[in-house]
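One chain of protein is taken out of this complex; the other chains stay put.
Then we have chain A:
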Amino acid sequence: MAFPAVFQTTCFFMLLSLRACQSEVLTEHLPLTPEALKVFVNSTQQSLHLQWTVHNLPYKGELKMVFQIQISRTETSNIIWKGNYSTTVKWNEILHWSWESELPLECATHFVRIKSVVDDAKVPQPNIWSSWSSWQEAKVQDSFEQDTLFIFPKDKLVEEGSDVTICYISGNIQNNISCYLDGEQIHGEQLDPHVSTFKLKNVPFVRERGTNIYCVDHRRNTINGGTVLFVSKVLEEPKNFSCETQDLKTLSCTWDPGVDTTLAWSKQRSQSYYTLFESFSGKKKLCKEKNWCNWPISQDSQAMYNFTLTAENYLRKRSVNLLFNLTDRVHPMSPLSVKFENISATNAVMTWKVRPTGDYLTLLCEIELYGERKMTQHNVSVKVNGKYLLSELEPDTEYAARVRCAANHFWKWSEWSGQNFTTLQAAPLEALDVWRSVKSGPGTQNVTFFWKLPPKFHANGKILHYTVIVENLDKPSRLEALTIPAPANGTELTLDQSSYEIRVTASNSVGTSPASVMVISADPGDKEVKAERIKGSKDGFFISWKPQSGDFMGYVVDWCDHPQDTLCDFQWKNIGPNTTSTVISSDAFRPGVRYNFRIYGLSTERIAYLLEKKTGYTQELAPLDNPQVDTINLTSHSFTLSWKNYSTESQPAFIEGYYVYLKSKARRCHPGAEKEVLSEITDTTVCCQYKINNPGQKTFTVENLQPESFYEFFVTPYTSVGEGPNSTFTRVRTPDEYSYMLIRIILPVILCIFLLLVACNLKSQWVKEKCYPDIPDPYKSSVLSLIKSKENPHRTIMNISDCIPDAIEVVNKPEGTKTQSLGTRKSLTETESTKPVYLYLLPTEKNYAGPGPCICFENFTYNQAASDSGSCGHPVPVPLGALPSQLGLLTSPENLLQAPGKNCMNSQGEIPTGETTLNYVSQLAAPVSGDKDSLPTNPLMPPPCSEYKMQMAVPFCLVSPPLTENSGLSSMTLLGPGDH
């Protein structure tokens, strides 16, 4: 029992002693103080590099330690940074640590010290900090010369947006020094009398050659120092990093480098560069380009690749990874030798080759086939040569086919390779779409037969010609065939009143299309159909019609796209039998144009029956012009306006009526008119508006007008969208009532007078006989015959030459005896008094001694204009021999003194009495025989002063103008026998 107890006690003390020994050792070596502290300055990186060792590590292994570091600036007491650095310290290891300073190290002296503590689980607590090492000074420059100034850091490279501290050291006490960033002064903080600092926040990129910072000594006016701050854009992580191969020999890797850092030219040493590292092979490659790099594929069947792309510059490093299987990144090259074989109207064989890849991978190829209307896709697997049958093609069609390929494990399609080909022609597939327009004439039908060019896919080739076959259905006759070369789209046929069947086919170089048939009936049975108005829109016209009870195989709507043109561009549309409406639309439809539609039903016999008519506008517009108006039936109280030439059919809208605007001074509107204010450009016009609701009424009578007044009017049509444009008023003046009356009275009067004159002229002989008959010829008198036969056969008519002229005695009376003078007669009297020799005594045989004065009598039977050239104007000697014959006319005293009536001559009362008295002594009353014989001895000689003039005989009743003073001076002409 004693041995175990002793053993246990011994062991216990041994353990105690061992532990005590251990504790003693650790206590003896701790704390571990950093030793041999050295400080190095890296001006470029603006950092302090510390290096120290820890001696007397108790174990030759590792020990975790914490080092506390203090950094002071300018003086040791000015601690600007302190921090801990934890690391595992190995025995005899030299420890390193760096600290980057904001302030350029050249501008201030820095001091560093360090202490440590063991922070290892192997060492029992508590840990005790060592004592501080001595301060180590970090100084870049010792002293500065007088009048020198240095700015730090030199040629600093920073990233855009970072903060930078600039400082300068001056050899002098700072005085009159200003610093500038490019052109702008910057303000800083003075560290000591020789040092100032400037903190630049968030520096921008200005130019690739850097931002200039410089200081000017104003005292000496010199630039003492400067530096350039190179601002780089931030290096971005490469984007879209991708690698692929086309031939399994080379991998081509590409990426997007992002924004250029601009360092490539500002700081050569810090140019960003890109490296590719492949982890499986451990190979690395420096890329020459900044966005792509080629990587040779090794021939050791490496399937997997793990790339790391690293972008790096002086300031930053960025990298991206990419792991892939090589066969998953095959991007085949575009196929070769695309060809077409065995091309027919509907089929073609396409062949191509693929560029060889390493292991002859199976490729998936895609074919795209572009026809005229559609695109189709086909897929096919290919090893080396590709082949594909393109079927269901359309004849005579150009196709574009292209092919591209990709690896079975799809990565990317290759580029396209393509070729065009054209299929062969075939016979036209379908019958033509035909329609007709029939115009019936007397005994004939003019049929215009239209067909639409077959669509490309129905023509199956270029149409060469059309064949039209006309067959008379009523009487057997020879078929008439017309061949019409393409590209005609219709023909005109003149047929008689029989029924005809017309068949049309289209032919190309291969064959003929099925025939299109249309029957022209002898009795079309088209009833008079009134056009119904419809309203269109910009999308076209919706047209519907009543369902027909007959057996129709369909309907046809036809119209003209350009109804106003001579070639109206005839169109039609086929509609199925179960449809009774359709929408007609056309790019040619224009607003303001009236379109007329006819709806036909097409019977099973292919006869067209007109069912309905529609007319309308896609958009109605206001009329652009007003009718030309004529004024008719103008009276003093009314006038009528007429515009019969105005066509309502060619207007840009349905004419619903007319407005007649009437303007007058009265400004009062009659019943039936409304007062309207028309706005014109310059002013407003108030007028009366008459509304005509009937578009067919093209005349209008304005009544209840004032005579001799001015009225203005104009006529404009109106539609559902408005009325015509304002136009100028036309002026009209109503005549006066009297002139109207005069016209009604004077015209008949003038007509009557004219008729009377005509009658008088025709009956002039009768008038003459009645009014101024011829002087009877005594030799022809019936009395003479009676005398001869019964009483005295020796009796004869007295010859005028046998008579002795009577003497006329003129007795002058004094002027004072004048009783009165009346009117024009007075002048005559005066004339006579002033010309007392105007009347001359007829000479007798005794006293006649040659030429002497003659005597003139006024014969009131005649009206002769006064003539100064007459014999009465001046005394003309009358030969003696002329007197008997002249005076012979005076045998009837009535002819001289009583013939003038009251209305036709000067009244006898007008004859001046008392001035001159003419005493007539009849030769019958006191004949002188002696004279009787002497007369024949004097041959009748024409008196020199007397002359006969042709005179117009005027009935008494027509001598209306009174005698004038001049006429009073007219000479009295003596008419000789037989001269009237």
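By our rule, a residue touches a chain if its C-beta (ideal position, glycine included) is under 8 Å from a C-beta of that chain, and two chains touch if they have at least 3 such contacts; residues count from 1.
Keep this in mind: contacts and distances are computed from a predicted model.
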| item | value |
| --- | --- |
| Protein name (UniProt record) of the chain left out of view, among "DAGKc domain-containing protein", "General transcription factor IIH subunit", "Oncostatin M" or "Phospholipid-transporting ATPase" | "Oncostatin M" |
| Contacting the left-out chain in the complete assembly, out of A:94, A:223 or A:529 | A:223 |
| Absent-chain contact - pick from A:47, A:212 or A:512 | A:212 |
| Residue touching the undisplayed chain, where the options are A:49, A:154 or A:194 | A:154 |
| Chain A residues that touch the omitted chain in the full complex | 151, 154-155, 180, 182-183, 205-214, 216, 222-223, 225-228, 230, 259-260, 262, 264-266, 268 |
